[in-house]
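Only a part of the assembly is drawn; its chains keep their places, and the rest are absent.
Here the chain labels run A and B in written order, and each chain numbers its own residues starting at 1.
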Amino acid sequence: MITQKEITLQGYSRGYHLITSLITSHLGELPDRGLLHVHVKHTSAGITLNENADPSVRADFETFLDDLIPENYSGFTHTLEGLDDMPAHLKASIIGQTITVPITNGMLNLGTWQGIYFCEFRNRGGSRRLVLTVYS
Amino acid sequence: MITQKEITLQGYSRGYHLITSLITSHLGELPDRGLLHVHVKHTSAGITLNENADPSVRADFETFLDDLIPENYSGFTHTLEGLDDMPAHLKASIIGQTITVPITNGMLNLGTWQGIYFCEFRNRGGSRRLVLTVYS
């Protein structure tokens, strides 16, 4: 069985945001066993799993990845949409735009320290659409 | 229900290629709701979602990632298969060799600007095998 829902995220600033409980709040009762697939319908935002406790991890994600993929990289030719655009495209493919998470006993079967990060790579990304698909 | 098909890509040059319509041309009628999984059966090619409009994005992917993972990196020991081989393996794991995309109302539910990129990381990758699995 498959259930599917499209949701909108509003007002996330550039950076890495913990959205595990936001995601689960949009899902009804979860099946006993299954998988949750989350898809970000954009090419300059991403989604990943990482540490759900200390916010310094998310801050360090921002610092390090901005340094790894700098806005002033001289080789970029796709610059018309702003200096933050091409780095955002690269981050989206390096971090990923989808995740799949197991569901066990009616709950997301994440590790103790795992949470879902929504990654806004643009300065002003605006509202973002996500597709949630539950398989059981 | 699961349907599965294996296809061959021919003659893609090194670089990033938009293959959304090629993929959908190999799929029959899509289900109302489901997921499409695409798997690249190689360790020096990849697949990802990114901008489907301006080809300069794909050119900048090539420039930036070749710079990030350079062929002349002095630490590589796996060099017998050519200087482009070890960077290709790293890119395959950083970009990824599979994607999963939601299907809604009989269509791939991608964002307006999202397309499927086939990423050929070798100079002469030759023919490449992909497995397409549709879940519904």
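Here, a contact is a pair of C-beta atoms (placed from the backbone, for glycine too) under 8 Å apart; a residue touches a chain by one contact, two chains touch by 3 or more.
Quick caveat, the model's predicted, so the values are computed rather than measured.
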item	value
Where 2 copies are displayed, count of copies in the complete assembly	3
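We adopt the following convention: only the chains that are shown with their structure count from here on.
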item	value
Angle of rotation relating chain A to chain B [CA atoms, steps of 5 degrees]	120
Complex contact set, residues of chain B against chain A	33-35, 48-51, 54, 56-57, 59-61, 63-65, 67-68, 94-96, 99-102, 104, 109-114, 117, 135-136
Residue ranges of chain A touching chain B (in the complex, touch as defined)	2-4, 6, 37, 39-43, 68-69, 73, 75-78, 86, 89-90, 92-94, 96-98, 100, 129, 131, 133, 135
